[in-house]
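Only one protein chain is missing; all other protein chains are in place.
Chain IDs A and B follow the sequence of writing; residue 1 opens each chain.
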Amino acid sequence: MSEKKPPVWLRVYTFIAYLYIYIPILILIIFSFNTMKLNVRWQGFTLSWYNVLFHDSQVLLATRNTLIIAFVSTIVATIIGTLAALAMQRYHFPGYNASETVMYIPIVIPEVVMGIALLVFFVMIKFTLGLVTIALSHIAFNIPFVALVVRARLHGYDKSIDEAAMDLGANEMTTFWRVTLPTIMPGVLSGALLAFTLSLDDYVITYFTAGPGSTTLPLRVFSMVRFMVTPEVNALSTIWVLIVFIVLLIGQIAQSRRA
Amino acid sequence: MGEFAVELRDVVKKFITPEGSELAAVNHVTMQIRHGEFFSMLGSSGCGKTTTLRMIAGFEWPTEGEIYIDGVAMGHTPPYQRTVNTVFQSYALFQHMNVFQNVAFGLEMEGVSKDETKKRVGRALEMVQLTGMDRRFPKQLSGGQQQRVALARALVKTPKVLLLDEPLGALDLKLRKEMQLELKALQQELGITFIYVTHDQEEALTMSDRIAVMSLGRVLQMGPAVEIYERPTSRFVADFIGESNFLEGKVKSVSGDQAVVVIPAWNEDLTGIAMTQVKVGDDVAVSIRPEKIRLTEDARIKENCIEGSVVSSTYIGSDTHVYLDVRGQRVKVWEQNRISTLDPRAYYQKGQKVWLSLMMENTLVLPRD
Partner (left out) sequence: MTTAQATEKSVKKFSLLKVFRESRVAQGLLLISPANIYLFLFMILPLILVTVLSFLSRGTYGDVVFQFNITNYTRLFDPLYGKIFIYSLEVGLATTVLSILIGYPLAYYIARAPARQRSLLLFLILVPFWTNFIIRIYAWIMILRAGGLLDAFLEWAHITQHSLNLLYSPTAVLIGMVYEFLPFMVLPLYTSLEKIENSILEAAADLGAPPWRVFLRVTLPLSVPGMIAGTILVFIPAMGMFVIPDLMGGAKTILIGNVIRNQFLTARDWPFGAASSMILMLLTMVFTLYYTRKAGFGEELLV
């Protein structure tokens, strides 16, 4: 669209909109350094809540669980999802439309329904709820998202570069590893990044598929928030926001380097 | 060594269209391409030329018939086991590799040693005048340079046959002309067989030893440029290569390779050379190239001479394009501007009466198709 200057009211509006988006987050961060436990107004600067946080064994356990689940589900979903994207973008096979429709299920069905469905499934097959069931569920909702992202990148992929590789003497396998995969890598990585954050962020499906001892960070934060408002939650949030910001920034810079 | 570099025997390639019907993209094509030949397949899009090339490369397999490369039947041999290499229309460079890595890729697949690879890549880059560019990435190169990388990448493998799929299509006109001459020179220097696909007739005429004119999956005519242009065997080829005037008529008499044709529109007989076997009574088309008609003030020869009037005349520099009305038929004539003058009377004027001489050897009798 045009690069003409937008009207003043729109610029003011946009500024206010960004304030609306960022003020809550800034408040979170600022009040993580507040000495007042009740955290209703500013009292004084302290880092003690970070100390409390780093000694909170439940938070540490939840962090460990969350990371394990996020890594495992991202790796598995990225592999399966990328293969599916390749299949859907380049091949035609019986059941194509059905396979494609299934990929939209996590978008068109509310998470709560997916959550209870998985709960019913695991209980019925007598699978003990825990880290494994959470990871299996996360893989399930991540596969379609990875496939959608990778497919979007595959769109417009020049098939003749694969043919060129074969023409120069590379067989199907070598062509895939040396040419196809490196070419679609940016898409695969952004699919993986999406899967990783979706897994980190997920509360609803995790809530239904978690068992005793498999509390994840979102579950832990939920129960902390529900029962009390303490600067410890702010400290946790600050670290979280910071990590996300850095990871996204690195991704953004890498992307603009490539372009 | 086989008798031919590449041979196609009665090759058919059928595709299933999205609507579910069968389409023969290549329909019973037979061709023999000699060693060291510059061979072009010429035709408009959808004529089957690219599909034919892709079958030689091994990206597609014939539905019927067989392709031989250097005398060996290819069957379903995958591309990476064939001794031919391709230059793609889109260049198909590997974006994540630099120029050196792109060119070295094919040698790496063969297991050529590092030193040897370095030497051969250097030579190939020198050949396409890209020395010193080896650390650049495709994105940092101009279209012409990318084209040269694609060429070097294929040539470094020293293929027996180089397949080129409209390799100059994306270049601007001036660069294209330069590359045409360069490619031709390179081919002669290396002695490699080139099979070249193009829709640009001028390109095909400039570069090729032989041309196959294709339409609707079939080869209509195959031969050297001069033969294709001067002795087309069908109305389609005469029309597709260069320009021509066509007159419909009926064969009145035949003697040797000459035929007398009645042109009903003119109520006149024309004598011409029969390009195919014709017999009395056949419906034919008479083809005369616009630059081969002579315009004169009065009737010079007895036969094949007819009067017309100028409808319009366009000066285009080297030539003047004169459009005439000849007894209700539109005829175009290209007159060379041999004399430099600004005098408008030296060029043809609208309404001017002139005589057209259609010499017998320039008048071709073709089957009506």
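Here are a few things to note about the model shown:
The rule we apply is simple: a residue touches a chain if its C-beta (ideal position, glycine included) is under 8 Å from a C-beta of that chain, and two chains touch if they have at least 3 such contacts.
Owing to the predicted nature of the structure, the values given are computational and were not obtained by experimental measurement.
Across B:G75, B:P264 or B:P344, the single residue that touches the chain missing here is B:G75.
Of the candidate positions A:T63, A:S137 or A:T183, contact with the hidden chain is made by A:S137. The missing chain, though absent from the display, is touched by one residue of A:L53, A:L148 or A:A170; that residue is A:L148.
Taking the complete complex into account, residues 1-4, 6, 10-11, 13-14, 17-18, 20-22, 24-25, 27-28, 31, 39-41, 79-81, 83-84, 86-88, 90-96, 99, 102-114, 116-121, 124, 136-137, 139-141, 143-144, 147-149, 151-152, 155, 172, 197, 200-201, 203-204, 208, 217-218, 221-222, 225-226, 229, 233, 236-237, 240-241, 244-245, 248-249, 252, 256 of chain A touch the chain not shown.
By definition in this document, only the chains that are shown with their structure count from here on.
For this pair, chain A with chain B, the centres built from the Cα atoms lie 55 Å apart. Here chain A touches chain B in the complex through residues 158, 160-161, 163-172, 174, 178-179, 182-183, 185, going by the rule given at the top. Chain B meets chain A in the complex at residues 57-59, 78-80, 84-86, 88-90, 92-96, 105-106, 109-110, 153-154, 157.
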